[in-house]
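One structure, as structure tokens, below. Some questions next.
Here the complex is missing a single protein chain, while all its other protein chains stay put.
Chain lettering (A and B) follows the sequence in which the chains are written, and residue indices restart at 1 in each chain.
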Amino acid sequence: MSPTRRSRQVAIVLATALATALSACSSGGDGGTAPGGATGTQDAVDAALREGGEITYWSWTPSAKAQVEAFQQEFPNVKINYVNAGTGNDHYTKLQNAIKAGSGAPDVAQIEYQALPQFALTGSLVDLGQYGFNDFQDDYTPSTWNSVKVGGGLFGLPQDSGPMALFYNKELFDKHAIAVPKTWAEYVDAARKLHAADPTKYITADTGDAGFATSMIWQAGGKPFTTDGKSVKIDLQDEGAKKWTSTWDQLVEEKLVSTIPGWSDAWYKALADGTIATLALGAWTPGVLESSVKGGAGKWAVAPLPTYDGGTPVTAENGGGGQSVLKQSSKPALAAGFVRWLNNGNGIKPFLESGGFPATKADLDSAAFKDKASPYFGGQQINQVLTAAAGQVVPGWSYLPYQLYANSIFGDTVGKSYAAGTSLDPGLADWQKALVDYGNQQGFTVNG
Amino acid sequence: MSTVATRSPLKPRKSRLLTAVMAVYLLYTLVPLAWLLISATKTQQDLLSTSGMAFGGTFALFDNIAETFTHDDGIFLRWLGNTLLYVVVGAGGATILATAAGYGLAKYKFRGRRAVFAVLLGAIAIPGTALAVPTFLMFSNLGLTNTPWAIIIPSLVSPFGLYLVWTYATEAVPDELLEAARIDGAGEVRIFLTVTLRLLMPGVVTVALFAVVSTWNNYFLPLIMLSKPEWYPLTVGLNQWSAQASGVGAQPIYHLVITGSVITIVPLVIAFLLLQRFWQSGLTAGSVKQ
Partner (left out) sequence: MTSISAPVEAPPARPARTPRNVGRLRVDRKGWLFVGPFLAVFALVFLAPIVYAVWLSLFREQVFFGGTEFVGLDNYAAVLGDAKFWESFFRVLLFLVVQVPVMLGLALVAALAIDSARLHAAGFFRIVVFLPYAVPAVVAALMWGFIYGDTFGLAADLNELLGRKAVEPLSGDWILLSIGNIVTWEFVGYNMLILYSALKVIPNDLYEAAAIDGAGTFRTILSVKLPAIRGAVMIATIFSIIGSFQLFNEPNILRSLAPNAINTFYTPNMYAYNLSFGGQQYNYSATVAIVMGVITAIIAYVVQLRGSRKGA
């Protein structure tokens, strides 16, 4: 398709927005003038909560229902219509449809960090800075706070976080006398050793998952996506990406990873019976294992994510998200009040009770949370490892402003390398090319 | 007018060979369903740890059924009710519209009749799933999304049903009969209701059968049109249950997906058996009639 046509009007709007953002940024960070786009106080939110009303909330998190019930008990004059509109992509598709149609969107929606820029940049979300929520910055871990800030605006409050760790089947490791890997090189060795000792066992399963790949590049220090207004830069061949592929290629090429697709029934089976020995995933993984891989109880343990140099532990975020207020909402202040309660108020308690991994520093630092022994993990105090990881996330990462689309075509491009069992680099190059083309068609200037 | 036979007049001997060949095909048809039934008797744990065609350690069919109907505040029952609503109104309406239109096209030689056929064929050739966005946006502007109408209105059109009645009416309704009725002074609608419908019955039942099945199985349109689970039909609900096995906060409930699938199939099979008998007798009646 032909190159983009720049509308003068758009440019003016953009320039204004940018100017606003810049002036807000330069105005310093104390009191009601925290850094960010819009600024304001929480008075409007408090008033809206007193006044009450009815709002709709879309989420698929396991804790959503309990949270809505608790909220309504605390605020009897507010009615929340809780809707589980689907999981992951189904949810976003419906959200996008409603936004496109101009009606039917909820007031509050759960949006994962990777999807947030897309909704924020299309002007679908309310900048919560206008309600003074920038004041909450210090309550959250830097990586999660950074994830809800897009172009200077605050487009949600973080609910959970997913600092990555290495979950491994300790029983299996012990049986084959394999040491827990501290570096990725050791991880590859462990993969070889395990598969040689028992050809039905694999170090992990990976058929190509965009969320995992981007997190791994993140941990390796890559910064493949940078966005500045309309200008986007994509570099999936940077040093970090190469670092990851040079390790992971060995596993893919030597067929040391299982090709059982993630989240399938077979995958759950394989986690229970030891076919898959490790998972490098976010800190929300224990909840999944405990509730859905009952057969693995007592076998699994947690270790810090391996690094490339074996030095200071570094990790990345994997998954996680927060709640945002939609522009379509007719009661944005009330909706913001609900979001504040969810992620900066009493809503955190039911979230933790359902096994969630928080984004708030106070909860991460609390002794009760940190020292809790997990029976599933054989009594290990897993949160010691996981909360430590929350502080070791490589700073400065950002997702593409069209990450959902990017993830959807990951299989078309990088997936080919996985299927063929060849180096992932050509696949990443294909992915990059497709993303550059798409971005240019959609009004960005992408120089990949 | 000649007699239309239900069976060839020759009464050949039953063939064991033919029966055996068909039995092989039957096996192909039934093995997956047997797998589904066996799996429905397993707990989530057994499902993930035992072989497909073997029963699990515990026979959990009734527990599974109970859990299917009580999971998430009994939303499954609501979905079942929705599906029934869509089938009764949607498939019922589709049958009525297709019958009237098919008859009209077969027996009235008005101008543009051929054009209707061309348009029908052209329209059904456009992939419905790809028209989902325009349809969604239109329905959204009309305020119909997230209401049962978004599912019912599109189900009212069955081009195949129309086609079936059209061809059926061409043969089964003699023009002479219509002429005789007209000479008796009967109006066109009265002729349709008193003379034609009876003759068309076998065709109508067949159309109804297909309309019921396609409405019951309708998946794509509800998926796009509805965001509130309270209006989901069974198919969309089941897929949502199946999809919740992935990602942060994953809650795999494969045993409920499988049991729910069985429950989704059973009413249709029963309806088919009942309709089948009706259809059968309708066909016989249609043939001895003239």
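The rule we apply is simple: a residue touches a chain if its C-beta (ideal position, glycine included) is under 8 Å from a C-beta of that chain, and two chains touch if they have at least 3 such contacts.
Please read these numbers as outputs of a predicted model, since none were measured by experiment.
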Of the residues listed, B:A60, B:L80, B:L162 or B:L256, which one is in contact with the missing chain? B:L162
Have a look at A:G40, A:G152 or A:P401 and name the one touching the chain we're not showing. A:P401
Can you list where chain A touches the absent chain? 1-2, 4-7, 10, 14, 93, 96-97, 100, 121-123, 207-208, 230, 258, 260-261, 263-266, 269-270, 275, 401-402, 404-405, 408-409, 411-412, 415-416, 418-419, 438, 441-444
Write the list of chain B residues that the hidden chain touches. 1-16, 18-19, 21-22, 25-26, 28-30, 32-33, 35-36, 39, 48, 51-53, 97-98, 100-101, 103-111, 113-114, 116-135, 137-138, 153-154, 156-157, 159-160, 162-164, 166-168, 170-172, 174-175, 179, 188-189, 192, 206, 210, 213, 216-217, 219-220, 234-236, 238-239, 242, 246, 257-258, 261, 264-265, 268-269, 272-273, 276, 283, 287
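Simple rule for what comes next: only the chains that are shown with their structure count from here on.
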From the C-alpha centre of chain A to that of chain B, how far is it in Å? 41
Chain B residues touching chain A - in the complex, by the definition given at the top: 45, 47-49, 133, 136-137, 140-141, 145-146, 223-224, 227-229, 240, 243-252, 254
Once bound in the complex, which stretches of chain A touch chain B? 58, 60-63, 83-88, 90, 94, 97-98, 100-104, 112, 160, 162, 262-265, 268-269, 272-273, 282, 284, 287-288, 291-292, 294-295, 319-321, 356
